[in-house]
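Left out: one protein chain. Kept in place: all the others.
Chain lettering (A and B) follows the sequence in which the chains are written, and residue indices restart at 1 in each chain.
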Amino acid sequence: MKVFIKFDFTQFCSRILDEKLNELNIKYRMLNFGEIEFLESVPADKLKAFDAILKEYGIEKIENQKVILVQKIKDTLIDMVLNANEGQNVKSSVYLSDKLGHSYGYLSNLFSEVTYTSIENFIILQRIEYAKSLITNTDLSLTEIAFKLQYSSVAHLSTQFKNTTGITPTTFQRIIAKRRTLKSN
Amino acid sequence: MQEDYTYVVLADDDEDDRLFFVEAFEELKIKTKVDVYKDGIELMDALNQEDSMLPNILFLDLNMPKKSGLECLIDIKANNRFKDMAIAIYSTSASEEDIENTFVQGANIYIKKPSAFNDLKKILSDVVTVNWQYHTNGLDKENFLLRL
């Protein structure tokens, strides 16, 4: 026997949202479909529970546009760091606004607002992380890594590495090597 | 943000240090939940409960009675359930070799307890920020080493 069913997704989702929000005792207002405004501040654990419940029904909370753009900024910057052409230095600000079609000032403010850190810091962090992976996973010397990552000198790389992580690249290398021997034993 | 707050736990036998730690987080603008334990045994008992909520960052004093921070660290690293926790060593002072050893044993962060409250606030804020960066940017946690 075959039966044919007709769904009304809007009604179905609205019912579930309403049910669950009431269950959690959250006061809300439905704006458009897929957009909800909480009428009072919701404690974090309640919000988390809400997220978890929705997930069961295949419903996911969409992060806001700013977060999406920040993610784009991050992706662009990571791409820039990882694919840095040796010896070819492009200014990150120019690169970013070219790629994303927003002014650097806007992007920079947005980034700081969402992540609490600056784009510059983020770049440094990414470069140092990349340097770390090169130190641990390749045979490249520090000099070669410094060149690859467009640092003016090994000393510059070391200084920035030390500033960011609190340890020198050589110490870092030694610690990772010792950890690996410790694990393999 | 997937989580609204960072859950941090400190195990330290020193009452004053626990006080400074809690006060520092209270004064910081970061949303955190702070729990403190007064020694390694108490900490491990809490962590080892099946339904326990695991901290994002665990701060370990090295010199504690009954079970030292290093012993806790080694136990934690041996248990796969704790693999997502960032471990910060929070100690008075140690030699370079000892510091290096905690990293080798799997610590991510080494903090020398500062002697000014504002320094402590700055350090804790940095730790939470960097940890969050590692968390949100999908960085290789194996390479997460920080010394403050």
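Operating definition for what follows: a contact is a pair of C-beta atoms (placed from the backbone, for glycine too) under 8 Å apart; a residue touches a chain by one contact, two chains touch by 3 or more.
FYI, contacts and distances are computed from a predicted model.
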"Iron chelate uptake ABC transporter family permease subunit", "Biopolymer transport protein ExbD", "histidine kinase" or "Sarcosine oxidase subunit delta" - which is the UniProt name of the missing chain: "histidine kinase"
Option touching the unshown chain, where B:K33, B:K67 or B:K113 are the choices: B:K113
Touching residue (missing chain; options B:S52, B:N79 or B:T92): B:T92
Residues of chain B in contact with the chain not shown: 14, 16-17, 20, 63, 92-97, 113-118, 120
Contact set of chain A toward the excluded chain (per top definition): 142, 154-155, 158-159, 162-163, 168, 170-171, 174
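In the analysis below, only the chains that are shown with their structure count from here on.
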Contact set on chain B toward chain A in their complex: 3-5, 31, 100, 103-106, 110, 129, 133, 136-137, 139-140, 142-143, 145-148
Complex interface listing, chain A residues touching chain B: 44, 47-48, 74, 78, 115-117, 122, 125-126, 129, 132-133, 136, 165-167, 171-172, 174-176, 178-179, 182
